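What you see is the complex with one protein chain gone and the rest in place.
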Amino acid sequence: MKNIRVAIVGATGYTSLETIRWLLKHPAAGITYLASRKQEQPISELFPELLGRVSLPIAPFDVAAIKKAAEVVFLCLPHVAAMEHVPPLLDAGLRVIDLSADYRIKDAAIYEKWYKHAHSDAKNLATAVYGLPEFFTPAIRQARLVGNPGCYPTAGILGIAPLLREELVEPTDIIINAASGISGAGRTPSPQHHFPERNENFEPYGIGTHRHAPEIQQTLETLSGQPVDMLFVPHLIPMDRGILETIYLKPRKGVTLDDATQAMEQAYNGKPFVRLRRHNLPGTKYVANTNFADIAVKFSNGRLVVIVAIDNMVKGAAGQAIENMNLMFGLDETAGLL
Amino acid sequence: MKNIRVAIVGATGYTSLETIRWLLKHPAAGITYLASRKQEQPISELFPELLGRVSLPIAPFDVAAIKKAAEVVFLCLPHVAAMEHVPPLLDAGLRVIDLSADYRIKDAAIYEKWYKHAHSDAKNLATAVYGLPEFFTPAIRQARLVGNPGCYPTAGILGIAPLLREELVEPTDIIINAASGISGAGRTPSPQHHFPERNENFEPYGIGTHRHAPEIQQTLETLSGQPVDMLFVPHLIPMDRGILETIYLKPRKGVTLDDATQAMEQAYNGKPFVRLRRHNLPGTKYVANTNFADIAVKFSNGRLVVIVAIDNMVKGAAGQAIENMNLMFGLDETAGLL
Amino acid sequence: MKNIRVAIVGATGYTSLETIRWLLKHPAAGITYLASRKQEQPISELFPELLGRVSLPIAPFDVAAIKKAAEVVFLCLPHVAAMEHVPPLLDAGLRVIDLSADYRIKDAAIYEKWYKHAHSDAKNLATAVYGLPEFFTPAIRQARLVGNPGCYPTAGILGIAPLLREELVEPTDIIINAASGISGAGRTPSPQHHFPERNENFEPYGIGTHRHAPEIQQTLETLSGQPVDMLFVPHLIPMDRGILETIYLKPRKGVTLDDATQAMEQAYNGKPFVRLRRHNLPGTKYVANTNFADIAVKFSNGRLVVIVAIDNMVKGAAGQAIENMNLMFGLDETAGLL
Partner (left out) sequence: MKNIRVAIVGATGYTSLETIRWLLKHPAAGITYLASRKQEQPISELFPELLGRVSLPIAPFDVAAIKKAAEVVFLCLPHVAAMEHVPPLLDAGLRVIDLSADYRIKDAAIYEKWYKHAHSDAKNLATAVYGLPEFFTPAIRQARLVGNPGCYPTAGILGIAPLLREELVEPTDIIINAASGISGAGRTPSPQHHFPERNENFEPYGIGTHRHAPEIQQTLETLSGQPVDMLFVPHLIPMDRGILETIYLKPRKGVTLDDATQAMEQAYNGKPFVRLRRHNLPGTKYVANTNFADIAVKFSNGRLVVIVAIDNMVKGAAGQAIENMNLMFGLDETAGLL
């Protein structure tokens, strides 16, 4: 029944856990290989919620074995590590969905500037497809390598691109005020994400220096064909999951709220995972544990304000990766995700 | 020892509780009268943390009795109710610190527009002093009636006024992205603030319609002498206390980060409760249960970004009210607050 | 495809929302009727997360219409209201799964004592089946009316019954220390469950007076054939979902941890939703959003300590209700629940 066989490489992080959670419910895809350098513990001890659900051992990264076991690889590794693993997997004929940042930014010089590491896989970077289905579905269907979008970029691009593409807003006066739950920081403990430091705390970080900024900028420029300048300010919210972005845009002369609403409706007509909210504003809780992106548009004091909420672990990571897999393998885009 | 005797009117809400907490530690002021319409329960049953700390009964609102018991009244009533109670208290010779919105907005028409109720006490509105000590200390010292600032306005004005006054930023391109813990919503249960609705949820509300917007605007105009236009977008954070405002300002031509930093330093030199942060950004936890306002300024993508954090219940309400009391009675501004 | 048609009566509470969430993913059952006295708002405004997922209107309680639309009714009403709605539904030939307490306690006098209301439906009470599949599957398969167990009782009975039935522990020296997330308190706002009162608070309530105590006692007596005495102390945890019970049992003479472990293994062998934990202790997070009950047994200082964790909204309410439906309609017990 489960005729798409999935390998997860980098199985011990939160994006892997989230991918496993969703694939366990997927009607057509199943996990057949788990790879990690850390093989001491069964996955069900590492992630107690998987007890009785997953009995696969954690195995080494062995391309031949993966090739035998799977058609597609979800790469849940940190950046840099990802681009070291992609070439052999592609060479072996596997399809790869990379959840790191390594294949999202097309310009290797920009990648190097922000990630402080030269890109070592220019060949595959050139052909990698940016896996945001709302805008790139045809390319995703053909892709052998998908760069799965970052969590903040997913929300930001969904909220801005339709208005920018229709030339309703100024491309160089964009402010994204973003806030995220703590799961976005990954599974490695750190002083900053120690429970007593984060609980009951709301705090900005990385003002103008967050690595997701160039990813958003590049994609908005690609989609709108114009240079974009944007200020991106992320914050940490004391909760598990969810991103909410409050985006401030300057409307071009004469543009109305109706114009903006129509652009959104046209852009997302038929897109199964974008919901335009009219009666309530988006909130992180209303998209938690779903693959939806909720969007609302308001007009106030000369600004268009766009609110976007997603679950950073689902539409912002594992859910969107599965959405991409669905498209790559000719399944319904929503398979296993509703 | 405690020679300033304080009455609290509207004793059963959160601002009252917070005022009591702080006055219990105050070296020169003590609570002598608690008034509320609800007199069924001792205050220590209503607020279990006060058990053994406060034995005063909850009494009716009786001006003569209050006059006998106290020199100063902290009015912790909802708006509209406040302006019904102020005239008799002032007429009896008491000084009043009003924690509602009723004496903050000078223009009664603006008050009526935003609070949907005509102002019934024009006389005292005219002489009420806006109780933000960083800017109005001389008037506060002389005041008989102080309109204690709102929580969002306190943070917003502290973050913007110095830059606006020095003409470093455009007065009509101001965006305040604000977020608050839930204690700001008061003690009355409501569906919106029911635990399971708010927990693990981050959500905007009142975009362009929040009543604190005109209060911020008025004060910035007063302080800078120019018309101000401002977009104010509040959010709810799943935590108890704390406000963090991320303020986006457009610098005037040639203005640098140094200019902005210097303006802040000059404005708050000698002000005991404003802390300019250089090494860390402000976070709500670092001001929780204190009367501090923490401020940082950054420059990115053509914007000055000002971050301000306060405890909404302290610098945003009860603490600032006590600061005002200290000034009105010739005490050290910090008495009982450090 | 979805050939089991489900009506939900009392559609505006949290157990209804949870039932809807799970039925949306169910392979064989679909929602065809939503009834409530409150019909002002579409369900997707009431529960913003359902936007785009459910377009059924909220309709009145009309037995004929329900009969036409559905085979089975999930009754998500408060107690007392439930027993007023059950007779006409059963008379119309519908099967009913009642999520209230009305059909759980077999002895109407005990019901009246604890719920302060006479039981008005003795006839159906007599034939109602207690819907705990781990112990009553054959009866559930035949049932026309299931009393779906309470959240605390589900965890408590699963943790104690195997040991009691095998006579490994004293039946009159049982202490259940229970703790629950706040969703268990329902959707109606109250001072006790107002966010600022519950957040950062851990607090016991209802010591010896909680209504779930007689339900646990009755079922343990039924299952073990001996009189049971038990002390039940619940607490509130500042989080959304999850129950954890720490159960203190006195082993009979000579009983070892191995004996207890074996009794658990035998009792739950082949039961798809009970997981015995050996390497980690149960925690609420590891069962959140699942229908699992996780159990561990320890022996210390002369006591057997049993830890049980469930999601109060799933195994403790809606998930178990669907598990019962699966059994009543001949489906696999796990359909839609894994």
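Observations, loosely collected:
In this document, chain identifiers A, B and C correspond to the written order of the chains, with residue numbering beginning at 1 in each.
Operating definition for what follows: a contact is a pair of C-beta atoms (placed from the backbone, for glycine too) under 8 Å apart; a residue touches a chain by one contact, two chains touch by 3 or more.
Keep in mind that what you see is a predicted model, and the values were worked out from it rather than measured.
Across the entire complex, the residue among C:24, C:139, C:281 or C:338 in touch with the chain not shown is C:281. Of the candidate positions C:63, C:99, C:179 or C:216, contact with the unshown chain belongs to C:179. Even with one chain removed from view, chain B keeps its contact list with that chain: residues 24-25, 45, 48-49, 51-53, 200, 275, 277, 279-280, 283, 285-290, 292, 294, 338. Even with one chain removed from view, chain A keeps its contact list with that chain: residues 14, 182-183, 185, 187, 189-191, 193-200, 238-240. Although one chain is not drawn, its touching partners on chain C can still be listed: residues 175, 177, 179, 181, 197, 199-205, 207-208, 229-231, 233, 235, 237-242, 244, 246, 248, 281-285, 288, 298, 300-303, 305, 307.
In this text, only the chains that are shown with their structure count from here on.
Comparing chain C-alpha centroids with the centroid of the full set of protein C-alpha atoms picks out A as the closest. Each chain's centre was taken as the mean of its CA atoms, and the one lying most distant from chain A is B.
Chain centres here are Cα averages; for chain B and chain C they lie 46 Å apart. Centre-to-centre separation of chain A and chain B, using mean CA positions: 40 Å. A separation of 36 Å divides the Cα centre of chain A from that of chain C. Among all residues of chain A, those that touch two or more other chains are 200, 283, 285, 288.
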